[in-house]
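Complex shown without one protein chain; remaining protein chains in place.
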Amino acid sequence: MIVGEWVTVARLADIPPGHAARVEIDEAPVALFNVEGELHCIDDTCTHQEASLSEGDLDPERCAVECPLHGSAFDLRTGDAITLPAVEPVRVHRVEVTDGMIRVALNG
Amino acid sequence: MTVQARDLTKDYKFGFHDVDVSVFRTEKGISPEVVAAISDHKQEPAWMLRFRLKALEHFFKRPMPTWGADLSGIDFDNIYYYIKPVEEMGRSWDDVPDSIRQTFDRLGIPEAERKFLAGVSAQYDSEVVYHSIRADLEKLGVLFSDCDTGLRDHEELFKRYFGTVIPPNDNKFAALNSAVWSGGSFVYVPKGVRVEIPLQAYFRINSDNMGQFERTLIIADEGSYVHYIEGCTAPTYSNDSLHAAVVEIIAEKGAHVRYTTIQNWSDNVYNLVTKRAIAKEDATIEWIDGNLGSKVTMKYPSIYLMGERAHGEVLSAAFAGSGQHQDAGSKCIHVAPNTTSNVVSRSISKGRGRTSYRGHIKVLPKASNVKANVRCDALLLDEESRSDTYPYMDIENPDVTFGHEATVSKVGEDQIFYLQSRGIDEQQATALIVNGFFEPFVKELPMEYAVELNRLLALSMEGSIG
Partner (left out) sequence: MTEAATATGTVGRESLQARLAASPAWLADRRTAAWDAFAALPVPSSSRDEDWRRTDISKLHLERFGQAGPAGAELLELGRSRHGAALPEAALVVSGPDGTTAVENAESLQAQGVIISSLAEASARHPELVQRGLSRIGVGESYFTAMWNALWQGGAFVYVPAGVHAMTPVWISHLAAGGDAASFPGTVVVLDEHASLTLVEDTVGPVDTSPRLSVAVTALVLGAEARLDDIPVQQLPPATWHFSLRRATCGPAAHYRLLGASLGAQLQKAYWDVLLEGRGAEADILAVCFAERRQHLDHQSLQLHAGPDTRSNLLLKVAARDQAQSVYGGLIDVLPEAIHADGYVVNRNLLLSHGAGASGVPRLEIKANDVRCGHGTTVGHVDDEERFYLMARGIPASEAERLVVRGYFADVLDRIPMETTREWLVSLLDAEIGAVEAAPAPEAER
């Protein structure tokens, strides 16, 4: 799959506000988050250690997710690691919702 | 296609307002009620209560570590997590173990100080000293108080940094601390300010604040300098068997922070500490870490070198006598290029004591032109003692100069022989050699600490202590 191609991954109804889901696009795991109606998509794997961010804690105030393993927080809009022990950002991917369907385009 | 979504929000429907929280303050064991009672008593903002409760959940979920020292003796249910009932507090001088009293004598500790250290007196008469220093600091704009006050009086500043270096589920004991923390120091040094006198936790301590779950937050703004000292060399008797402290340090651009610890907890204490610092561009962090006491210490002061040209130093000394296990070390994570780190660790084991060095040097792919060095030396004084070294290194950038060296040996017979031939008996000779071995560490301490430490080491060599 060419990086940048739009892929339909889920129905909006599957991911209500405050929920997250993990999907694989071409074997690459990404996490989708619904923060008070707004959809965000980042790499699912924490950059600190092998853990799935879709299983973390959502912090709607900071628009961030906290990794379940050691608590590193990532900004869902920029991908930046805002707390240690993670120091490297996750990739942020483009998301759009059309006719109740969620589509994602991976960023390289 | 249907995807399985998870609900990530936590709704604290716990209506603690309706519950009589005073009941929970003086109960043993930990629960959301106890945590809520702590927060309520301190009248904390809602975000701090949420932080504590989330941390508590992590604490419950997290298994005990499978590595490191033997922690099977910790009984989580048998601890007061906040306030002890009055009957439990205060101890009569007669209850203080002989060994401790003798040490005080030999070290020449003043009377009032003794009582405090032994847990007999609840106040340490250093209030006067503290107040005068405080006035000077206020003129500079330096904030130095306990964390409760820091949160209350400087919430925005506090919130910006709190929990960013050590998140609540970093490890099981950081989670515990994050749930029930109390006391500890809050330090903020404004831009360009140099605090020439070392700030000592000692100054403003009383036993309410000298807690098992201290939480310290030090923020050194751009270009500032501060030296913070925690603990003391004299043996500190604690009724509490578990000390799980957290220390977070942020050195902004060009700042320099030195954090000195000398820990000499009594031999019933499990001392499990998470200490971590962030060094931004051109900043320097120094951890001077001395571990003399406790039954078990697990502590790995860490430095994240996040900005270019940041520098980290860890100088650590550990002494393990019979029945003690000092499991200490350091972590230096090079995130930015042109950063440097240096770790020196010296440890001595005696009797059935055991020292372990556990360290991690990591150089991330973008960190080019890094120089990192680790040197650990361990001395085994007799046949029963034990020493281990577990150094980890992950180097992901080739533009690095990294070296690590460790040795384990016993006191050289030729050294002893030489000293004996000059009329010094074997015990004194060993003491001299031990002093020399710890010299790189001792010389970094303020004088009164150095003097006490040397005396203490001499006593330990005699075998009259531990």
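Just a few scattered comments:
First chain written, first letter: the chains are A and B, and each begins at residue 1.
By our rule, a residue touches a chain if its C-beta (ideal position, glycine included) is under 8 Å from a C-beta of that chain, and two chains touch if they have at least 3 such contacts.
Bear in mind that the values here come from a model prediction, so they are computed numbers and not experimental data.
Across B:Q4, B:Q102 or B:T407, the residue that sits in touch with the chain not pictured is B:T407. Across B:D7, B:D105, B:D153 or B:D382, the residue that sits in touch with the chain not pictured is B:D382. Within the complete assembly, B:I395 is the residue of B:V3, B:L157 or B:I395 that touches the hidden chain. For subunit B, the list of residues touching the undisplayed chain reads 67, 363, 365, 378, 380-410.
Heads up, the rule we're going with is that only the chains that are shown with their structure count from here on.
One simple way to say how far apart two chains are is to compare their mean CA positions; for subunit A and subunit B this gives 36 Å.
Against subunit B, the residues of subunit A that register as touching in their complex are 9-11, 14-16, 18-23, 32-34, 54-58, 60, 65-66, 68-73, 82-85, 87-88. Partner subunit A is touched in their complex by these residues of subunit B: 1-10, 54, 58, 163-171, 276, 278, 304, 306, 333, 335, 364.
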